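Just one protein chain is left out here, and the rest sit where they should.
For reference, chains read A, B and C in written order, and residue numbers begin at 1 within each chain.
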Amino acid sequence: MQLVLEQLLNGLQLSLTLFLLAAGLTLVFGIMGVINLAHGSLYMIGAYAGAWAAAKTGTFWLALPAGLAAAALVGAAMELLVVRRLYAREHLSQVLATFGLILFFNGFIAWSAGRSPLLMETPPQLSGFVEILPGLPYPAYRLAMMGVGVAVALGLWYMISRTRIGMLIRAGSDKREMVEALGVDIAKLFTLVFALGALLAGLAGVMVGPIRSVQVGMGEQVLITTFVVIVVGGIGSIRGAFAGALLIGMCDTLGRAFVPMLLKSWLSGPLADGLGGALSSVIIYLVMALVLIVRPRGLFPVSG
Amino acid sequence: MKLTRTGVFTIVVALAFLAVPYAATLLGSNYVITLATRVAIYAIVAVSLDMLVGRSNLVSFGHAAYFGLGGYAVAISAFHLANDVPIFGWAGTNEALIAWPLAMFVAGFGALIIGALSLRTAGVYFIMITLAFAQMLFFLFVALKYYGGDDGLSLSTRNLFAGNRITDARTFYWICLAALAICLLLSWRILNSRFGMVLRGAAASERRMAALGFPVYRYRLAAFVIAGMMAGLAGALWANQNRFVSPDMLSWVRSGEFLVMVIMGGLSSLVGPVVGAAAFLLIESYLSGWTEHWQMVFGPFVLLVAVFAPRGLWGALRGKGDV
Amino acid sequence: MSAALQLDGLCKSFGSLRATDNVSLRVEAGECHAIIGPNGAGKTTLIGQITGEIRPDAGRIALLGTDVTHWSVPRRALSGLARSFQITQLAQGFSALDNAAFAVQARQGHSFRFLADSRKDPSLRKPALDALTQVGLADRADRLVETLSHGERRQLELAVALAMQPRILLLDEPMAGMGPEEGERMVEILRGIKRHMTIVLVEHDMDAVFALADRVSVLVAGAILKTGSPADVRSDERVRDAYLGAGSH
Partner (left out) sequence: MRLKSIALAGAALLSFTAAASAQQPIKIGIVTTLSTPGGYLGEDARDGILLAISEEGGKLGGVPVQTLVEDDKLKPGDAKQIVDKWIENDKVKLFTGIIFSNVAVAVVPSILESGGIFVSPNAGPSNFSGKACNKNYYVASWQNDNLHESAGALAKKLGYKKMVLLAPNYQAGKDAITGFRRMYGGEVIEEIYTGLDQTDFSAEMARIRAAKPDAVFQFHPGGQGIAFLKQWQQAGLKDQIPMVVASPSLEQRIAAAAGDAAIGIAATAHWNTDFKNAENEAFVKGFRAKYNREPTVYASQGYDTAKLIGAALKASGGKLEDDAFRAGMMKADVKLTRGPFKFNTNQHPIQDWYEIKAVKGSDGKVVLETGAKVLEQHGDAYAKDCKI
């Protein structure tokens, strides 16, 4: 029972990390209609900038702003130099251009920062445990990550439902004229939103620094899962990204946690272990397929 | 008949392919042939992908899956043959005329299932879902220990072609070139047939085609399967050329590269994808030989093509209005 | 004899908006039945339900006596329902003749024919050209769609629908965006067609409606306010208030 609870927490934690990545991606798509394959690169840039700052200053608390700033700045630059030219274009051009960006960023990081994975330590304040239930300690850092994820979700919800920017965002990409008629500089708004998406990716990057490997290509490892999340949730919907992240994060974690165990109850040991491993690595794709069979536009389809 | 610019360049491309073996003799190196064979194989994939992306407006980001399925079909039958367990109880699976159609069938079957699900969606969903399905197959092959997992599977020898050995580089090149020619001819005929008109019409206006009474989904699915089969043939050829397959054949990066080829060459043209495949392989191989940081040059190059030359190299070469 | 098109109690809501509110309508074979209504009356939603692009929440649709409520768009089209689009939906990059030939091809059954060049197939080209001739576009046959004038595209819209040789022709604002001269030409063409075809005409242009329609239904706020002869409708007080009085025309 305690194991189940712990695994649920693990699933929730993975979900919230996925949400940070998915929120930025889906925001950018929902508002500007751009698919950004290089979203994972922004995550990598956040992590590298964070690791670099942590190494220079010796504290995670400066790494955090450094990572956020780097990702947001690179994101803004990306929007101004490249993405801006792609709004009116087909998804195909966007896929291609941002594919080129992935290659560039991977090459650039390898060239400038070297190929070694970088060190990034857990901040000492968060290196301990919290006993959530008697006999169930949980790493403080992971709890903190969950807190950040929830805070970001709430913040985004507030921004979108209560603020002027949120209203503009809700107006969506197809109502450009309307937004412009309100006297909004749409070009600036887009740069801002793109930078915000990048910032969220950077936030995810810095935060996973202490628990994952900071290295070239780390963005692509999470990119496809993030896509699965937003497809399941409904591309362009923040609510969908949240639901999708929960579904995918939970299925992935619980699949890895319990599928091999269940298989073991009616298969021999090694076979069950192997099959369980294979099954849990494709489980999120199966979930996605199932969702799309029932709802081809995701759980929270966005009109238009 | 007046010769258009497209016509001229098409002939130039064809002559270049025909001249390869002579160039190899002149240079005294078979590498030109090996490289041209690779170009021909990738060109088949690019042509098949253009049928979807260029002609049908279906941006498949998982085309490597069918390429890989085709390759694995050949490799797995060879593997069973080598281990004395022919798959279907008979030993002819080393014959190209059996193994290659089998590869096409397997790839086409995969495309049928993936397409049937993916085509329910459209636009960016379609891009993502094809990507995700290909990724799923990739992970499956990685986990498939019996067939080598991520180490892949080696073929001890190339298939026989109508009973003849095709280990000679030139022979194999001619076979691949013929396969490319057949695929080009087929795709040209298909695109101008009634079937092709429905596909292209639906790409231009799906609503119109539905209102006329075309169940567009079925036509697209058929196109998806045909393209998957062509990619499967290319995969079979690739497996034969390298005498090796690995899950890397199905990776999403490769799917992305196929898209780059098609767009770099020029969408919705007959020869464009062929030019794109050639340009892609030459540029990539030149760059990665030139600097270990090739990605820093190649990435921006891809980006520039996407932003400034959406009609691709072929689009820039050929005259306006030509098809 | 069953009606060409019969709607029974159709309802469709989008959120709290009732776009179609219990609409029942009977279009007799051979008549030209106009549906008019102010902007936002629910005409587009109604057309969508008739063609099959929109599923009704409740109600029943019968074409030529067959219940087609759950049929797909293509299936309804093949059973004899042709439509034109308010905003032209022509296949760009194709010639006028190609566009008409699509319709002929659809009518001839499935198109799983992969090798023969369809552009050299007289069984497609000839009927397509006939349809173009019918709307006076024969001399534009080989022009690409995007090079045609707006009026010509509207005519081509009609030609494509005619090439389907439908039993029922559903015209969605065929006069939209036309100048007076082009409009008159279109009315002439439609008058010729109307003699041998059932037409459902959804139109804004009142002159055209009163020139062509045998009967008129007025749609207001998703519901049918009145159905009757053009003269009846024209003199109806409520219609005047709801629609004509508000005076778009």
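The rule is short, and it goes like this: a contact is a pair of C-beta atoms (placed from the backbone, for glycine too) under 8 Å apart; a residue touches a chain by one contact, two chains touch by 3 or more.
These numbers were taken from a predicted model, which means no experiment stands behind them.
Asks: Counting contacts across the entire complex, name the shown chains the missing chain touches.
Replies: Touch partners of the hidden chain, whole complex considered, are A, B.
Asks: Who touches the missing chain here, A:G100, A:G202, A:G276 or A:G298?
Replies: The one listed residue touching the chain not shown is A:G276.
Asks: Spell out the interface residues on chain A facing the chain that's missing from view.
Replies: Residues of chain A in touch with the missing chain: 3, 6-7, 10-11, 13-14, 17, 106-107, 110, 114-122, 127, 129, 137, 139, 141-142, 208, 210-218, 221-222, 253-254, 256-257, 260-261, 269-270, 273-274, 276-278, 280-281.
Asks: Residues of chain B in contact with the chain that isn't shown?
Replies: Chain B touches the missing chain through residues 29-31, 34-35, 38, 139, 142-143, 145, 148-152, 154, 238, 242-244, 246, 248-249, 282, 285-286, 288-292, 294-295.
Note that only the chains that are shown with their structure count from here on.
Asks: Hey, how would you classify the chain contact layout here, line, ring, star, complete or other?
Replies: Contact pattern: an open line, chains touching in sequence.
Asks: Just by CA atoms, which chain is the most central one?
Replies: Chain B is the most central one.
Asks: Taking each chain's centre as the mean position of its Cα atoms, how many Å separate chain A from chain C?
Replies: Chain centres of chain A and chain C, defined by C-alpha means, are spaced 47 Å apart.
Asks: Listing for chain C: what residues touch at least two other chains?
Replies: none
Asks: So in the complex, the part of chain B that touches chain C is made up of which residues?
Replies: Contacts found on chain B: 189-190, 192-198, 200-201, 204-205, 207-216, 219, 222.
Asks: Within the complex, which stretch of chain C touches chain B?
Replies: Answer in residue numbers: 51, 53, 72-75, 77-78, 82-83, 85, 89-94, 98, 101-103, 105-107, 111-119, 121, 124, 160, 164.
Asks: Mind pulling up the chain A residues that touch chain B in the complex?
Replies: Within the complex, chain A contacts chain B at residues 29, 35, 37, 82, 85-86, 89-97, 99-108, 110-111, 224, 227-228, 230-231, 235, 274, 277-278, 281-282, 285-286, 288-289, 292-293, 296-298.
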